[in-house]
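Shown here: the complex without one of its protein chains, the others still in place.
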Amino acid sequence: MVLPPTAMLVVTLLTLPLATATLLFASGRQPRTLTLAAALLSTCAALALGLNVHLEGVSVHAIGGWEAPLGIHWQVTVPGAVMLLATAMVGLAGAVYGAGYFVHRPGPEGRMARVFMPLWLFAWGGLNALFVAADLFNLYVALEVLTLASVALVALSARRTALQAAMRYLLAALFGSVIYLLGVALLYGQYGILDLDGLTSKLDPKHPGSRAGAVALTIGLLTKAAIFPLHFWLPGAHGRAEPPVSALLSGLVVAAAFYLLLRLWFGPLAGLLTFGVGTLFGAIGAGALLWGGVLALMQRRLKMMVAYSTVSQFGFAMLVFPLALAADREPVVTGGTLLLANHALAKAALFLAAGSLVRASGSDRIDRLVGFTGSSRWAWIAVILAAAALIGVPPTLGFSAKWLLLQVAVAEGAWWWLGAMLGGTLLTFAYLGRLLERALLAPAPAPHPPKLKIALLLPALLLALLACVMGLWAFDVETFARLEPGP
Amino acid sequence: MHPAEALFDALLLLSMVVLAWQGVHARNMFRAVVSFMMFGLLTAVAWVRLEAPDIALAEAALGAGLTGALLLATLGRLKPERRGARLQRAAKLSMLPWLALGLAGTMTLLAVTLALPAPGLGERVLSAMPEAGVDSPVTAVLLNFRAWDTLLEIAVMLLAVIAIWSLGQDVLASTSRLPAPSLPALVRLLFPLLVLSTFYLLWRGGHGPGGAFPAGALLAAGLVLALLAGARVPERMTGAPLRCALAAGLLAFIIIAVGVMAEGGVFFAYPPRHAPMLIAIVEIAAGLSIGVMLTALFLGGEPTDTQGGST
Partner (left out) sequence: MSLPPGTLFLLASALLFAIGAHGLVTCRHLLRKVLALNVAMTGVFLLLVTLGRSGTTVDPVPHAMVLTGIVVALSTTAVALGLIVRLERRRP
């Protein structure tokens, strides 16, 4: 089989969602077939791209033929390709779910359906642009595309609580943007370039601009990634949005900001990752694990619990940084990326399934959820599978990720971080177990729960299954972890 | 630097800082907004002092003009700020540690920025200018070297329009007319001038300061002025035609970016023969759609809806 060249696939992944979204907006209608076709095509492009990267390795593309530092580069790295794939899976699943979830009708009733699809595709395009970007300022613009699409998606229902959450999210995200841009300005002032590769070769930890720039970029991205204690905006935004929106936000939008942190700290800023910095990041991560976990345990509403679980899971991801103080960073980068991919699939599945369960139960309260009956059974199976992946039961993707990190921790004798990881896993087990126990063993009496459409069940089920079986796929760790294009 | 120039800069920047503080903290919200608008105007002057005429044009039209109009329209629709005097004093006290922190931050930032060598990319841009297809370096960066940024930025603007429209009908509405009886006459005089300047700036963008951004900003300023003076979006323009006009800029950008791949197979690589023409097309499309999108941002909702409400 001959695959299209990577450059072609990248262009497709970036322009197809944007162009389709623009056309949908211009037409003002909601042709479901067109949207789903575009979503399917984007997914195929992402799959082909993943295969290309697997066969040919990483690649760099100069936009307009202008080499960096004058022009902008796209860089298809292996972690980037993994995130593109995860985006495609969640994007497709969400598009199908959205087609079944929202009322498609002309007039005010169909408003959400009309608005959802263009925004969804814009967010998808923004994510794709972010995962291939290799330029600090281009990343800023891509982040803004993502932010605006996400904020509009949070506000989709136009309920007061949703609007409040959207406003809070917007302010937090813009605060992050300002500080991020300050970091860009400082690094540009120091080195006069914006491309990540150039910065990697030029950056000297001793320069004042590099340190101040790194601090600013990091604070900006930590805010956007909702890392404890800058997570204040996340539970509201993710808990109050519509289910497919929560899936995208929790699974990918937050992960995109975190991916950038990884990209920067294992790329240009690698020289600045000292023991002190790593320990600080680790401490933040441990705090997030504990805080998010305990609050998830205390929630009474299903979606708020899942939202707090995101705070906690990203604490887990922060532990990557202290572990990377070891000589060999490759397994850590691999573990971190797999963790993000696993979280994207499992958390999206969990939110989609939660949305279906809430619809079937008519309530968001955990103690009022329908039990393991009728068509809700399939949603519960998706919840169980997603929970297994989040906890890290073998052979899920979550297990592979945690296993890699665990091995590094043991080899390094990093017992503190090992303890934090185990504690976090235990907390995850506790709050997800509590959900399953409450709902499966003591379900609320619901004589006739409404039958759920297949579009509300299949996407969640497939995403959860994917998170479970992907762990079986053996990864070639050495080629996988290479962030920069090889020689 | 001439001492008089230094004195001018010092006064300018001092007023900017004072107005910025006023813009955030003035007791009365209306005063805050007006201070912020004046701050925008002075910022435009600062851009002139920094030899950035393109930014000065865009700032005067956008930062001061359009943002100001938006803010005033918003203010007119809000509940008055509820904040007792006691609460205010308490807030003032709790501000002290923040102030100290802010000052420390400012000093650190200044110390760092003073130490930056700022090598910049000026030389590289200069040496690539012969192949850029335009004479103005800023336009070359925006529409050729870093055209992908500009494409995404137009996507951001379109997204903002979609986001505001998705919030429901008639958010800011065009009913927020200024109570100035002479405005319609003035606008009738100004509007053709502004449209003319838009095209002048678009044409000039190829060789001097100007180009899509200031031109779009100026067009929007003219359209918004017309709206303020009581003009309405013509009935036959609302709905699909307006949506298409809004989407046209981004679509044209994408089509050209992908279309040039037919020649060299590289995204956004204008073929040298056609580069000036293609860039001109992109520039006009971008400029016009920036103008229309900015106006749509000001409208704050789908105009079909406001029309239905007002007639």
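By written order: A and B. Residues from 1 in each chain.
Heads up, the rule we're going with is that a contact is a pair of C-beta atoms (placed from the backbone, for glycine too) under 8 Å apart; a residue touches a chain by one contact, two chains touch by 3 or more.
This one's a predicted model, so the numbers in the text were calculated from it and none came from an experiment.
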item	value
For the chain not depicted, the shown chains it touches	A, B
Identified contact with the non-displayed chain, of B:163, B:187 or B:256	B:163
Candidates A:185, A:294 or A:326 - the one touching the absent chain	A:185
Touching residues on chain B - with respect to the absent chain	1, 3, 6, 9-10, 13, 16-17, 20-21, 23-25, 29, 32-33, 36, 39, 43, 46-47, 50-52, 54-55, 58-59, 62-63, 66-67, 70-71, 74-75, 77-79, 81, 83, 91, 94-95, 98-99, 101-103, 105-107, 109-110, 113-114, 116-123, 125-126, 137-138, 140-142, 146, 149-150, 153, 156-157, 159-160, 163-164, 167-168, 171-172, 213, 290, 294, 297-298, 300
Interface with the unshown chain - residue positions in chain A	137, 141, 144, 147-148, 151-152, 155, 158, 160, 163-164, 166-167, 170-171, 174-175, 177-179, 181-182, 185-186, 188-189, 192, 194
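One rule holds in what follows: only the chains that are shown with their structure count from here on.
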item	value
For chain A paired with chain B, centre-to-centre distance based on mean C-alpha positions, whole Å	31
Contact footprint of chain B on chain A as seen in their complex	7, 10-11, 15, 18-19, 22-23, 25-28, 61-66, 69-72, 111, 115, 118-119, 122, 125-126, 129, 137-138, 141-142, 144-145, 148-149, 151-152, 155-156, 158, 163, 186, 188-193, 208-209, 212
Residues of chain B defined as touching chain A within the complex	108-109, 111-113, 115-121, 124-125, 128, 144-149, 152-153, 155-156, 158-160, 162-163, 165-168, 239-240, 243-244, 246-247, 250-251, 254, 257-258, 261, 264-270
